[in-house]
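In this view, the complex is presented without one of its protein chains, the others remaining in place.
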Amino acid sequence: MSKQISLSEAASVVSDGALLALGGNALHRSPVAFVTELIRQGKKNLSVIKTAGALDVDLLATAKSLESVYGGYIGFEMFGLAQSYRKGVQNQEIVAHEHACASVIAGLRASIYGVPFQPINGFQGSELPELTGQIKYVDCPFTGKKTAVVPALRPDYTVIHVNIADEQGNAYIEGAVFEDLIMVRAAEKVIVTAEKIISSDSWTVRPQVPGFLVESVVLAEQGAVPGSCAPSYSIDKEAVIDYLKDPNSYLEKLKEAEIHV
Amino acid sequence: MSKQISLSEAASVVSDGALLALGGNALHRSPVAFVTELIRQGKKNLSVIKTAGALDVDLLATAKSLESVYGGYIGFEMFGLAQSYRKGVQNQEIVAHEHACASVIAGLRASIYGVPFQPINGFQGSELPELTGQIKYVDCPFTGKKTAVVPALRPDYTVIHVNIADEQGNAYIEGAVFEDLIMVRAAEKVIVTAEKIISSDSWTVRPQVPGFLVESVVLAEQGAVPGSCAPSYSIDKEAVIDYLKDPNSYLEKLKEAEIHV
Amino acid sequence: MSNLQAADYITVSMARLIQDGERVFHGVASPMPAVAVQLAKKLHAKRAVYLSIPGGVDAEPSSFSSYSSADPVLREGSVSDFPLSDIFDLSARGALDVAFLSGAQIDGYGCLNLSAIGPFDKPKVRLPGGAGSAALLPTVKRGILWKTNHDKRGFVEKLDVITAAGNTEYVITPLGIFKRSEEDQRLRLYCVFPNSSVEEITENTGFVVEKHEEFEEFSPITEEELQLLELVDQKGTRYSEFK
Partner (left out) sequence: MSNLQAADYITVSMARLIQDGERVFHGVASPMPAVAVQLAKKLHAKRAVYLSIPGGVDAEPSSFSSYSSADPVLREGSVSDFPLSDIFDLSARGALDVAFLSGAQIDGYGCLNLSAIGPFDKPKVRLPGGAGSAALLPTVKRGILWKTNHDKRGFVEKLDVITAAGNTEYVITPLGIFKRSEEDQRLRLYCVFPNSSVEEITENTGFVVEKHEEFEEFSPITEEELQLLELVDQKGTRYSEFK
């Protein structure tokens, strides 16, 4: 029984208000095609979990589909700030649940382990705990040590973009896995988009994502463009610069393009 | 600068009273040669962390080198009980800090994450928490939920036996990794014994253990015998049966053999 | 089919209890569950997901070790990896369907003891320990227990130590099957194997034996089941727990 469905079918299961973890890091191997399809379908009030996000998060902000972000860094690195995201937060239309990247991982781990919170060593001297409410403290019952803890972050969906998948959901990432394998385990459900889909009996590499954790698989060639998906393609720097110059018109072109896929 | 040293040099750094995590699971890929060398050197009062242990733990018990065990299962599967270990516990010479295998992992994770304790979902209805003191409870500061927690388990040394290592400590396990990669990260120091040592520039597979986490590397061909080290060798069932018939005389022979290596 | 032994009844019963698509785990010292999963996947549960200690997903072992259920042979034919730590996490977050577990003692609520005969601190016999069970049994959706002997020393009213408690749904023995009642969470007699009787089971059980509301005749092992069982377990590893 194949789990392969179309991009639009896969995106259609995501409800307004859903909490999504998006794979990849910064402009690398993030599920841009999937995010664009969410926008095309007019999803609203989405929240995103991401260690370091860029275009994926900012596109949702541009489209006014974004309610809040649990993230450590949202920006375009040397390209500059995430313009729509920052304006959304500045206008108090988007809530920045600012985390350290490590505490996003800690919150995801709590979900993986089936526990309501996860201890973390960090945040000493930071104002983020009191400003965000995302960090509290408990005393260790063994040592008495005051310990920072993060609540479980449980994505309704984790969406990752990979190099190769099969129709049963087994998925292979070439090179940097970033936080994808953690996000996959933490989620209620998992959607994989892939540059290439092969048959289940033709693997020559060992997929890191076991298919049984995956709900659906989507063929999305160039699915991380204009970000990178190594080794197939690098960042399309002109496109990113274009986007940052005028996010709205970039998004309009992108939505048009998707329709004709 | 090579990290490769001899088996006796590597074992000599382990102090009496040390807390050791031993890699492998049951009779598979456990560091039997290293344990035997510890015994030959007359180490005393060692404690062992292991999810499922067998000959490695029982040999230390036979040699009266074992003070306590943090483990989920100590036995020889279908071969029968761990005779020296169980007698040691029955005679109150060895303390069984009985865990679930999952709580051994949780305790190791606390060490990996640099926190004093780790929440775990489990132990509901079990008497182990009150009997062992290894599980306590805290209230989640976000949800109020009463949550079981395990103290950090921080091995002084983790010792794993692998298929291939290089002189810088990079180590490759073929097939089942068991809990080895967790134990490696949780330890103060790591010792790798290997069936084969190659030069650092000749890897054709990707080692799972990065060398910088490893203190020393030891060539120990047949280092898991009479247990298995796939794909090189399976359990030597006759040897295991011999051991269980008379652990003391088996150990004597083993100590003799080591001297002549 | 007259020479069927307890191991055949137990293994086939285990296989029948696995539902299609379920995620199924067994740990150490579990030859019958290991065979049963392969059997179920050849029968009605082709999409069951097989998880075991060596960490391969959906392995199709060419044979089984008579000595170990953590043997690397249980990775054969697997496409991806899911190590033991991941399996425990899966159960902890409520996403493991079936765990096969055993106990030296089992009580009328399906709790088990694998810690000690006698007091925990001064045991008469120190047992191996519950392995995964104290964390798995309360979190897995369906705990299926088995024992290879059925007597009053093993089936007791009160455990010497409660190693693990939780979601025990069935307990399979050489004589028959208990199922937990929704009503009072007690084990009740669900099924009697052809080689036994209600009387024999009652006499050899340390807690009160009552019939489950769903008590049913044991459906004879079919030709198909038997043929596939022989195919899956050519060396007869399922008998190794009885040697």
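For reference, chains read A, B and C in written order, and residue numbers begin at 1 within each chain.
Here is the rule we go by: contacts are C-beta pairs under 8 Å (C-beta built on N, C-alpha and C of every residue); 3 or more make two chains touch, one makes a residue touch a chain.
The shown structure was predicted, so the numbers you read here are calculated from the model rather than taken from an experiment.
If the full complex is used, which shown chains touch the chain that is missing here?
A, B
In the full complex, which of A:A82, A:V138, A:A152 or A:L251 touches the chain missing from this view?
Counting the whole complex, the residue in contact with the absent chain is A:A82.
Looking at the whole complex, which of A:F34, A:F178 or A:Y243 touches the chain that is not displayed?
The one listed residue touching the chain not shown is A:F178.
Give the residue, chosen from A:A100, A:V115 or A:C140, that touches the chain omitted from the document.
Residue touching the chain left out of view: A:A100.
Tell me which of B:S6, B:S200 or B:S232 is the one touching the absent chain.
B:S200
In the complete complex, which positions of subunit A touch the hidden chain?
Counting over the whole complex, subunit A touches the hidden chain at residues 25-28, 51-52, 71-75, 77-79, 81-82, 85-87, 89-90, 92, 96, 98-103, 105, 120-128, 131, 175-179, 182, 228, 230-231, 234-235, 237, 240.
If you put the missing chain back, which residues of subunit B would it touch?
Touch set of subunit B with respect to the missing chain: 1, 111-115, 170, 185, 200, 203, 206-212.
Note that in this section only the chains that are shown with their structure count from here on.
Centroid of subunit A to centroid of subunit B, CA atoms only: how many Å?
37
Of all the residues in subunit A, which ones touch at least 2 other chains?
In subunit A, residues 113-115 touch at least two other chains, as defined above.
Which residue numbers or ranges of subunit C touch two or more of the other chains?
In subunit C, the residues touching two or more other chains are 81, 91-93, 139.
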